[in-house]
Structures are given as C-alpha cells and as structure tokens.
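In this view, the complex is presented without one of its protein chains, the others remaining in place.
Chain lettering (A, B and C) follows the sequence in which the chains are written, and residue indices restart at 1 in each chain.
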Amino acid sequence: MALLAENNSRARALAGGTDLVVDLKHAPGDVDLLVDISQLPEFSGIEETEEGLRIGSMVTFSELMASPIVNQMTPEIVAASHTVGAVQTRNLGTIGGNLVTCVPSADSAPSLLALDAIATIAGSDGKRSVPLEEFFVGPRKTILEPHELLAEILIPKKNLGKPSHFIKFGLRKGQALALVNVAAALYLNDDGKVAEPRIALGAVAPTPMFARKAEASLDGKRPNEESLLEAARVAVSEIKPIDDFRASANYRRHLVQTLTYRTLKRSAEIASEQ
Amino acid sequence: MKKRGRGIACMWYPIGFTVAANPSAATVKINTDGTATLLTGTVETGQGALTVLGQIAAETLGIATDDVHVVSADTDATPMDTGAIASRTTYVTGNAIIKAAEQAREILFEAAAPMLSVKPEQLEAHDRKIQVIGFPQQYKTIGEVAHHSEIVIGRPAIGSGSYNPPTVEMDPETGQGKPFSTYVYATQIADVEVDDETGEVEVLRIVAIHDCGTPINPMLVEGQIQGGISMGIGFALQEEILFKDGKQVNPNLTNYIMPTSLDMPELEVDMVDNYDPTGPFGAKGAGEPTAVPTAAAIMNAIYDAVGVRITSLPATSEKVLSAILEQKAA
Amino acid sequence: MATKTKEVLESKVKDSEIEDLTAPDSLKVPAKPALKPVVVPVDKPVVYPLDLPESEIRLRTPAVGQRASRPDGRLHGLGQTQYIDDMTFPHMIFAKILRSEHAHAKILSIDTSEAEAMPGVLATLTGSEIPVNSFGPTLQDQPVLANEIVRHAGDGVAAVAALTEQQASDALTKIKVKYKPLPTVFDPLEAIKDDAPKVHAPRSNIYASKIIKKGDVEKALKESDQVFHKQFKTQMVEHVPLEPHSSVAMWDANGRVTIYSSLGRITLGRDDLARTLGKPMNKIRLVGTIVGGNFGGKNEITTEPILAMLSKKTGRPVKGTFTRGDEFISSTTRHPFVMDYTTGVKKDGQILGRKIRLVLDGGSYCSWTSTTLGKGGILAAGPYNIANLLVEAHAVYTNKTTTGAMRGFGAPQVCFAYESHMDDMAHALGIDPLEMRLRNAFTEGSVSPTGQLLQSVAIKESLQQAAERFGWKESAK
Partner (left out) sequence: MIVKLKVNGETRSADVPPETTLLKLLREHLNLTGAKLGCDVGDCGTCTVIVDGESVNSCLMLAGRASGREVTTIEGLASSEQLHPLQEKFEELGALQCGFCGPGMIISAKALLDKNPEPTVFEVKDALSGNLCRCTGYTKIIEAILDAGRIMSTAEAKS
C-alpha cells in the first residue's frame, strides 16, 4: 500500500488481471508500477463470522462458485458469478477486481447490493467500511483513495439466506456483456407481505444502483402481479440508461421492467417456499 | 412468455466459379511398394480437403486412404490450383486427381497386362491389387506391379491431369447461359423459442439435410454442415459490424457477437442420397452451402412463434421485441 | 511481485548486449537496440508417440465413403501444427501497418522520418515504393498501401519493420500523415444516386451490374391471383477465422522471394505477388500451411507484398501478423444486401413471376464483388421453377470496409429473402410452408433462371427428408 501511495496515479494494484492486463496492452505507457495483491492472505478466503459472510476481495469467481458456504447461504451470488466471462476468466478474475473496475455492467454488483453488502477498505491509515452502494462513484470510479484497496465484502448476517434472484441479460449466452443486470431480494412477513425489498440494477446508470422508489412501492404489499408490475414500472422511472451500439436506452427500459418483475416474482416464490 | 416456433428453408448453391475458368491440376506418383504421393496446389483451410483428395486418389488407384500421402501448397513443387474457394475443391480438384491417378494407373495396367496375360483394358485396380475384371482371383498386388513397371520395365507410374468445369458464357442482356457445371441443394428446419417480453430468441434444434452428391468422407461433411450452421446462427441473430462515422465501433471479439458453445442448439445433420455423374465418384461439394439456409429457417421459426416478420438481419433481441411491440400496437 | 516496469526496462537496456547487426551497411543502426531476452536452460523436445498404429478406417478399401480421420487432426490435437505465426527464422523481424482513421481522404504527405529514428526500427515503407501498387481479383482497384487516397478507415498507408512487434507498433505512432478529408458515403442506397460522393472519382459508384431475364414478368404479375412485395436487408459480417492473417517474407541472394502465408489460394496469390512486385513468377515461391480458418477471408493477398519489400530493404525475414483489430478493419467482410422482391402467385401457390432488385454494398474496393453479384443474382429466385423472371443486381462502392468473398458469395443473403418471402406467401395463401416449397421446387431436368438444364437435383428429397426427421407433420400447431 505504501508502494501504491508513493507512486500515486502511475501505480496500479493487480488482482486477477482480466481487465488490467488488457488496459496495459492498450496503453502501455500509463502505468509504471504494478503491485500484485492477488496472493495477500488478508484479502483472500471466504468465511462465516459473527457479522455475516466475509468474502476476501481477491476471491476469484470460480472460488465463489465452488464454495459450499456461498452456495448454501447466498446462491444468487453463485448464479451471478457464473455469468461472468467464461471459465478461464472466472479462474483469474476476482470479485474485488470486478467491483473496483467499476463498470456499470459489473456482473457481481447487483446480487451483492441486493443483500446490502458492505465493502471494507484497507488504507495505509487503517480500515473503513461503507455500504457497497456508496463504494461506486461513477463509471470506472470508486471512493478508493490512491493509498487504499478494497479488502473484503461482507454480507450481513441477517441477509444470509434472504430470498433473492438474479438475471443477467446479454447479447448471447456465453461470455456475454450485460445489457441489463437485475437482482432482487425480499422477505415475506408472516402475513405474506413483502418486507425489506431490494432491487439492484446494473448497466442502466453510471454505476450499479438500487431502485429505491420501486422498493418503497412494494414494501408492505402482497407480491401479486399488480404490485410486482407496479414496482417494475417504478424501477424503470429511476434508471438512466444510455443508447449505445449494444442496445438503445429504450430497449434497456423494457428489459428492466420485464426482468425486475421476473426477479421479484421469483424471489417471492422462493420466499413463500421457505 | 416463451413461445415456440418452427421454420423451414431450402436453398440451391453452385460449385465453382461463375462462368470464369477455375481449373485445378494434380500429379499422382505411385511408389514401388504400391503406396502413392499426390501433389496438389490447393491449401488445407480446415475443411479436410487434403483428406478427401487423398481418398479420391486412393479410390482411383484401388488403395486405402492411408496409402496416399498428400503434398500441397507450395508453388515451387505443386501444380496450379484455383484454390480453396467457391466450394470447388472436392469437385474440381477431385476430378483433376482422378485424371492424374488414372494416367498413373494406366501405366500399371500396361505393365500388369503381360504379367497376367490379358489386355490392359481387362484390368481393374481394387483392394491394393491389379486384377482381371470378372476374375478377381487373377491378380498381382499393386506393389508388385509398380515395382515391376519402374524397376524392371523402367516406366515409373506417374500421372498428371487437370480439370475445369464446363460452362457457357452468360448473355449480357438476359443472363442466359450455363454459369456452373453443377449445383447442390439443402433444407434446414429450425425449432426456436422466442421470449415475447424481451425479444430473445433461443434456437433449440436444427435439422439439416444437405445434398453434396456422394459424400467422399461423411464425417467431414457433417463437420462442414455443423460449422456452417453455427455461422448461419451468428448471421441470423447476433453478428454485425457496426459503424459510426465510417469507423467500426465493435472490431473485437468482445463486442462482435459470434456464437459460443452455449449458443449452439442441438443439431441433427444428414445427407441426401445422391450421385452426380459429372463429379468425382458422384461427389459435388459441401463447404459454403451449409451456412446458407440457416438464417431463413430461423426467421421463419420466429414468425411461427410470435407472428412477426423480421426483414433485416441480424434479428437481435431488441429488433424482435420492437417488432412484437409494433404488432401489438397495430 | 512488485515490479517497477519502467526502471526495469531501462536497466535492461543498459545491461544489454547489442543486437547482432549483420544487415547491409545501408541499414541504420537502431538508436536504442532492444535486448534479446536470454533463454536459460533446457530445451527438451516435446514428447508424443512417434509410431502409433493407423486407425483401421484409414486402412480400408474402397477409400471413398469412409469416415477416415485427418492426418492433420493428430497434429492439431498435439499442438504441433505449424501455423505461420508459429514459425520463426534466424534474424526475423516484425512488420506493422499504419491504417487510415479517415473513411475518405486525400493523402497530402506521409513523413516516416521520426518513425525511422525509433528504437529497433530497421525500415519503413510507403505505397510509392511498391513496384505496382494495386491488386484485386477482378478489378485492380485496391492499393497495397494507399499513397494518394484512402477510401475507408482501415486502408494501410505505411508500414514499419522493427526488431520486435512492440517496437514496430510504437513506431507507427510516430508516422505523420497529412490528410485532406473528402466527402463520404456509407449507405449503398445513397451511393447509387447520381449526386453521391464518388468513392473512385470520376468513376460511377455502381461498378458492376448483372441482369437475368426470362419470360415476361410484367404479364405474369398481371395474371397472378396475388402479388407480394417486400424489402429485405442484411448486415456486414466478418469471417472471424481464429487465426489472424499472417505471413513471413524472405528475399534470398538469387533474388528469389519466399513467402509463407496464411493464404488459401497460392497459385493466384503468386500471380498477384509477381504483378505487384514486378517479378517473374519463377522468382517467387509462395508456401501455404494449414490455414487457421478461411471462410473466404484469406483468398487475396494483403500484406504479402509489403513484407516482401521490407525483407528486400532489410535483408531479413519479415513477419507480419494481423491483430484481431486489423482482422476486422482491414480484411474483407460479407456484403450487406438490400433486396426488393415482388412475386406473383396463383391461389394454389404456383409462382408465376418474380422481380428482384439487389443492391450490394461493395465497400471501398471491388475484391470478390463480381463473383458475389453473379452468384447472388443467379441464385436470387431460389430453387424454384419460375417461368417469368427479372433479376437486376448492382454493386456500389461505399466508404466502408471492403466486402469480398465470404462463405456463400451472396447466397445466404438472397436465401434469407426468398425463403422469408416464400413463407409470407404460404401463410397468406393458407398453404403449409413445406407444401408451398414442394409445389414449386426444381426437379431433375428443371430449367434454371439462366436457362440451364439442371441435373443431379435433390431439393425435394432434402425437403422431405428434413421434414420427416424434424417431425414436421407431427409438430403442426
């Protein structure tokens, strides 16, 4: 970290390298110093602690998918990990790298957001924690200072096993970039009403985001077609999608509506099965 | 909701160049042990041409595939060839090889005739033997004959030949003429599922039945069909070079969307039983046509599933959804 | 690992032994020679079985009809197939090509002096140094390296040969090209208009046309029970061979040049090289290996004359391998088609007459457009008996990537149109799509759109066999 701090903008931390090595090839002169952090023990490992499920930032997507704890407690994180790149990139790519790169379409972000994940940041002057939502500042921009690194992700204990569903929509099935990512999570009260709904969206705004108004519209309601559709419609009003060569903003709005409805519906089904 | 649909498309496709001469030449050298070397100027581009051409030479000489070694693609050493283009290799180069091999074989027949006390025209090459037609028990092995011809008589069994498909110039006013020697035919049927809320098209299964005349090597023909279909699926649903102000915006494999293993449906491919008397052992060709009807079959299946006619390719999920929404609005 | 890239690189240059320069005196010694990294120990050969028994199928007679395995298949599986980029030769150097960022512009000047002073650079090349700076299978309208006008963003304008690929790439950024932008046209339907900017001024943008005429189409349409019309369009597609184009050229003391190339057609490739290099054919040796995917995209020379000239300038083998980006922007692609179909049918589904207009986006150069136009036009009516037919097909230049040969030469485009059109008509007439096709399909002895008597026709058989295999009847809704 001292190395990163003293070299400031000309230094980069190297995690899995699936994005950074490509960047270096495109602009070889931009970086003077690479610090390999992928093997740091304090940034690795998956474990259940008092606070919840701790995922080291240097955990690869393949490790996440193979982890019994993650499969059991947060299966949607496994599902989301499975949509990242292909086997070879999942073997190299880390969850921390995916979040720090901070592209709007980062596949790991929505399912983590939906479970109110917390990011722990390590700096030369100690550690701090922020809700993952605040970690993202803009496209390719996080709150990390040059001397700081993302150390770990924590899924709070109360959200382990929270009914959740994730859908990635891309232009093909293998190795796809997301046009839209949607993750939903919710509880059902004893009287069958929705509690603590979360709707997290990717690739439809400068950063991965919550659809807070949509969540509010669903909170306390029975999850029927009317309430779920209404939430999906409200979610569309909250996003700021762009037109690009992959898809129009309008199409992304359609997808958000359809996929928000589907993820909420599936989450509610899981909840009622429990 | 996901809706199922099926679509059929058939096609025809010519072998070789449009009118223009596109000859191939070949040389076949029979070794004194009865194995052979084939020289061809074509290039193996993955389709299995050299294997098929070796099989054609072997068949003409009555020997096995493995008995022929194929030398290719060196302008210093191999005869001219118009090349791996226009689905012409099996047909055009194949016919040239038959002529070359027949010429070499004729030398063996002439050497064997006195050995078997018959006339050369009474002989055939079969099962690594030169034998008397109708009397297969009267034979000499091809190795014995080749050795005798080269070492005793002093006449090495080497043959060369060339072939150019016969065509007739097209009339400039009406286009009437005979631009190609022969054509192949095919049908593909696609079974698809269309999500009418996202426009996503999933191809579940494609049945493809192709005519290539005699399949010289059915395994390689199947490979051509399967590969052609994957290219056809990309053309149908995903692939497009996009421009902004005249510059490509997706010149990479991240954003140029070609099918991955996960995008491929179940394929059932087979061949029509057919024989073209103008082709080598009845064969025509199989390279390009395999990619031709796929997109049309998929578009017809989309229509069958959700009732929208896609008139411009590729049928991206966005395009399909907007056609569905337009139809609902109308 | 914590590595200071820059520092390490600099220290490396200091420690380095200077590259052995055996090249002629005319060669400029690179200012900052890069090091040849030292390979330390063991270079054990790769191990694999040398005497496997042959598969029984390859030993069978008769040979035709056998599912014989491919001899190259084993080498592929072992990783032992030598593609061009796997080849190295002593003293081999690497070439890179600078490409135009403009879709249409006049080249005012090209200054390579700064690039020549870059570390590791041994030579540069521009179009004016190529003996005959044009090529193309039908029309020789394409420069090897553009030196007067660039016609699409991707035209090569200058080349660099250096000790490493990275040095060659770095040097490209130092070449200064001054352009004067010219008006552009990208849409083929715009390009076909009289007042459109001319891609090859003063010539018309329409550079090839084909007409096929049979019977009396207007009369047939009048006599039809129903007439259908629809326009179809297709997109530009890339071949995507997994192996990018690659070649190595080396000039020898007898003035012969040997070129190893990923070309799929060496005989005509040598013709093109003899022409562009101004050399007799017997002074050129073109060798192909197994091409790592072609699909029509490797049917023409691309960088081969450039590498040959750079080899002549440096006295070394010169390798040039496309990046994936080069593969997209500078190789050929599939023609986009705009297709207008008008078809008259009887109530029972019989096609009486068909009128077709095809406009092919020919991109910036002709390449294999004439063949695509011919095949597309001839095949456009489909495998059907149609007594009255008019096909009019035109290819037009645009300031886009060159379109050329690609698997099917226009057939996938027109098949998409005629088979979509066929289904529309079947649905409108209430006829099963399979039946609609069977009623019109060619049979043995049918006459093609060009008046050819067809033999070995198997279209109905393929339709029926496919329908049976699919379960067409059973799956009817």
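Quick note on the criterion: a contact is a pair of C-beta atoms (placed from the backbone, for glycine too) under 8 Å apart; a residue touches a chain by one contact, two chains touch by 3 or more.
Source: prediction; values computed, not measured.
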| item | value |
| --- | --- |
| Neighbouring shown chains of the undisplayed chain, as defined at the top | A, B, C |
| Chain not shown: contacting residue from C:Gly73, C:Pro181 or C:Gly278 | C:Gly73 |
| Candidate in contact with the missing chain, chosen from B:Leu220, B:Ala236 or B:Val292 | B:Leu220 |
| Selected residue (touches chain absent from view) among A:Val87, A:Val130 or A:Ala216 | A:Val87 |
| Where the missing chain touches chain C, by residue | 1, 3, 5, 8-9, 12, 37-44, 46-50, 52, 55, 67, 69-70, 72-83, 85-86, 239-244, 290-295, 321, 323-324 |
| Touching residues (missing chain, whole complex) on chain B | 45-48, 219-220, 222-223, 226-231, 252-254, 258, 260-262, 264, 267 |
| Positions on chain A contacted by the hidden chain, ascending | 14, 17-18, 21-22, 24-25, 28, 34, 36, 38, 62, 85-89, 91-92, 173-175 |
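One rule holds in what follows: only the chains that are shown with their structure count from here on.
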| item | value |
| --- | --- |
| Most extensive contact between chains (C-beta pair count) | B-C |
| Chain nearest the overall C-alpha centroid of the shown protein atoms | C |
| For chain B paired with chain C, centre-to-centre distance based on mean C-alpha positions, whole Å | 19 |
| Computed distance of Cα centres, chain B from chain A, in Å | 48 |
| Contact footprint of chain C on chain B as seen in their complex | 6-14, 17-19, 41, 43-46, 48, 50-51, 54-56, 58-59, 62-66, 68, 72-76, 80-86, 126-128, 170, 172-180, 182-189, 191, 207-211, 213-220, 228, 231-232, 234-235, 239-241, 243, 245-248, 251-253, 256, 258, 268, 270, 272-279, 281, 284, 287-289, 291-297, 299-300, 303-304, 309-314 |
| In the complex, chain B residues that touch chain A | 197-198, 200, 238, 242, 244, 249-250, 254-255, 257, 259-263, 316-318, 321-322, 325 |
| Interface residues, chain C side, partner chain B - complex | 54, 57-72, 101-104, 152-154, 184, 186, 210-214, 230-238, 240, 263-268, 270, 281, 284-296, 298-299, 324-325, 328-329, 333-334, 371, 374-375, 377-379, 382-383, 391, 399-401, 405, 407-409, 411-412, 415-416, 418-420, 423-424, 427, 433-434, 437, 441-442, 448-452, 454-459, 461-463, 465-467, 469-470, 472, 475, 477 |
